[in-house]
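The complex appears here minus one protein chain, its other protein chains still in place.
Presenting chain A:
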Amino acid sequence: MRTLTKLSAASAAPDRAGEEYAGDTKGVDAKRLDKKAAQRHESAIKHVTGQAAYIDDLPAPANALHIAIGLSPLAHGRLERLDLDPVRAMPGVVDVISFHDVPGHTDIGPVFHGDPIFVENEISYAGQCLFAVAADSHDAARRAAKAAIIEIDEQPASLDPVAATEKNDLVRPTHVQQSGDWQQSLSNARHVVSGEQFIGGQEHFYLEGQACLVTPSEDEGVVVHTSNQHPSETQKLVAEVLGIPFHAVTVEVRRMGGGFGGKETQASPWACIAALIARRTQRPARLRLSRGDDMRLTGKRHPFHSRYRLGVDDDGVIQGGDMTLIGDCGYSPDLSEAIVDRAMFHADNAYSLGAARVTGHRARTHTASNTAFRGFGGPQGMMLIEQAMDDIAHRLGEDPLTIRKRNLYRHGRETTHYGQEVEQLDLLHSLIGQLESSSDYWARRAEISAYNARSPIIRRGLALTPVKFGISFTAKHLNQAGALLHVYTDGSVMINHGGTEMGQGLHTKVCQVVARELGLELSCVSISATRTDKVPNTSPTAASSGADLNGQAARDAALKLRERLFAFALETLWPQAGLKLGDLQLKGGMLMAGSGEGKYRIAWGELVQAAYIGRVSLSAQGFYSTPLIHYDREAAKGRPFYYFAYGAAVSEVAVDTLSGEYQVTRVDILHDVGDSLNPAIDIGQIEGGFIQGMGWLTSEELKWNDAGRLLSDGPATYKIPAFGDLPATFNVELLEGHPNSQASIYRSKAVGEPPFMLAISVWSALRNALASLAPDGQCPRLDTPATPERVLMAIAAMQDHGDKGPAGHPREDDAHVQA
């Protein structure tokens, strides 16, 4: 057994009275957390000692090959010539493959067709995969990949999703949701407010890039180790590409160094390519993308162009209107159908739209195929209505929070534009009320207004934005999960399930579920890796559903096992005791029944031994499928979500109006996770999601040149938040006393994605600061990411409007010229 330093963070922390103390965090005072539930991450010690193995750390035989990809240099055109002989001639090269070397399927589109494993004729984006080379070292393969002779009949690249939509150049058909007579509501409205926005994409920037290691097995099969959120799909695609049955392919995922959606569909191509090489050469094959190749080859969060026209009454309450969302999908469908759907499902966020029409387009452009990313379109949908809230408030001269509160879903207005009833309205209202007071919103608002009135250069802004996020896969069939539970004769327990661990703490939570059902210490329960030969036909670990689905499946398995042990105890162990099933209990490592004289006890280990000798199966399978959900796409109505998760954040910023630089000075968050499965992990998800969302809206800027080549292709040019971007004051609290109204696992709620959207408060606060410079009634447009450049140019646009540029010289029109 390990002897660990057993100090809680709280008791070890030095006196924090020191004025210089960096940071002020109330949210995670360890004392406040339920100690039993706030278990540390199952791999925490392995993480800090370097023992946690990621794909590239796995030992492979000395003859393993290393694969590099040959990328298209151009965004669009016909591949006229691909001469790979110079590649073959490079030192260390063992094999080179392209389109015609694939024995099975060549289209590896996950849901819809359209993703060729290698380009055959048409090149659809700069960075697209043309060929692969296997060599005896990583460097040799990468150097060889540069030697190909590539001739392309270049054609103009389509890079503007709005123009593409106008030409009906879409990867999937447009979908429309409608409630009531939206035209009428606009024509009858007291005020019509409208606006538009561009929301930039986002690179996942998982710290561990795409990677896999494929070993050929007997019987024409392969074993695939991959950093991957969807092992079952990779199994299917590898099998189809090789032209072999699924059972010949085993996919294993122990952990990912981050996924965030970027390894849901876009981890498969590399596994397929490595599998091809492994089968052809009969040697293990490694494929690990360099950071630059990873950023060029794989899709990102969808950029959106959106606009709205809403009719409001004199109180700023929305009567109805029209919202249009254009998702920039890149060259192929990938998951864009569901992603733009989810944007549409969240175009209301927490507000009743009244009689509204929401239209979602899926534009095709010549860039990598955009894909899942934490929130899955939801964030982009919410951004539009949050812009509208600020616009309405400024138009009517009210505080944005007042307008937001008036528009919240409420009794009498609880039905969404797609027909789902919003539950837990009281929770929503009380959550916002609590945060409003705990963050001291109104006093700070007054103080900030006074400050801005006397400060010409530095302006401050404050905003509270809510989140209401729907939980369930909108593709109904994915809402199922399986688990496999083994108890060994020493009493140790092994659980496997279909979910994958990417840092979110899923395995920790699932082990906690099993330990709780079997009355064991957490240390008795272990998880190995996610494997397709243990639990088959699984769904991706996505849509925040990991713990909801797999936790339930694991619980189901544990309950089955428990039932068997109880039956064994009644029939075989204590047949004379006259006990009933209801008298039995697994607790504290014991099976117990009765009390006093009629007290029966047996330790878990002995129970298991006895059951084994008594020929009771000590292995159980669990299964779960989410009830109640349905969505009729024809009618655009239904209940796509089992429940909603809620939260709200208040952010304060200070902006330097001369340079466009800004600081997020304080953030207060109150978030709903129902009854938390593990408060430490949940708070980690909330904080991490918030900062990631803040990066999306502030510093993370993707830039392409006019020919469609990605310029921001590494961390030197693509800036995710760093240590100093953490707000000095960051108060994060879990909402207490509101268990899930649906029967989710122990009445908890999903937490992976919802907190990401709390960061919209930062963007809204920036607009709020800028609005202090704008003429009354206006709130300046601020596209995202709101880099210092965008902030400065937004200020300049306002001042130009007032006819007095601060710099007093002519400027180019376009603030975002691409180099």
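Here, a contact is a pair of C-beta atoms (placed from the backbone, for glycine too) under 8 Å apart; a residue touches a chain by one contact, two chains touch by 3 or more; residues count from 1.
The criterion applied here is as follows: contacts and distances are computed from a predicted model.
The UniProt record for the undisplayed chain lists the protein name "Xanthine dehydrogenase small subunit", from the options "Xanthine dehydrogenase small subunit", "Recombination protein RecR", "Acetyl-coenzyme A carboxylase carboxyl transferase subunit beta" or "Protein-methionine-sulfoxide reductase catalytic subunit MsrP". Contact with the chain not shown here comes from a single listed residue; of A:Arg291, A:Arg444 or A:Lys560, that residue is A:Arg291. The omitted chain makes contact with just one of the residues A:Asp95, A:Asp115, A:Glu208 or A:Glu264: A:Glu208.
Only one residue in the set A:Leu130, A:Ala654, A:Leu670 or A:Leu697 touches the chain that does not appear here, and it is A:Ala654. Within the full complex, the residue among A:Arg142, A:Arg307 or A:Arg781 touching the omitted chain is A:Arg142.
Interface note: of A:Met383, A:Val616, A:Cys779 or A:Leu792, the residue touching the hidden chain in the full complex is A:Leu792.
In the full complex, chain A contacts the hidden chain through residues 2-5, 7-9, 12-16, 18, 20-23, 25, 27-28, 30, 38, 40-41, 43-54, 56-57, 139, 142-143, 146, 205-209, 255-260, 290-292, 455-458, 502-505, 654, 656, 658-663, 680-681, 683-684, 687-692, 699, 701, 703, 711-712, 714-717, 719-726, 728, 730, 732, 787-789, 792-793, 796, 806-809, 811-812, 814-819.
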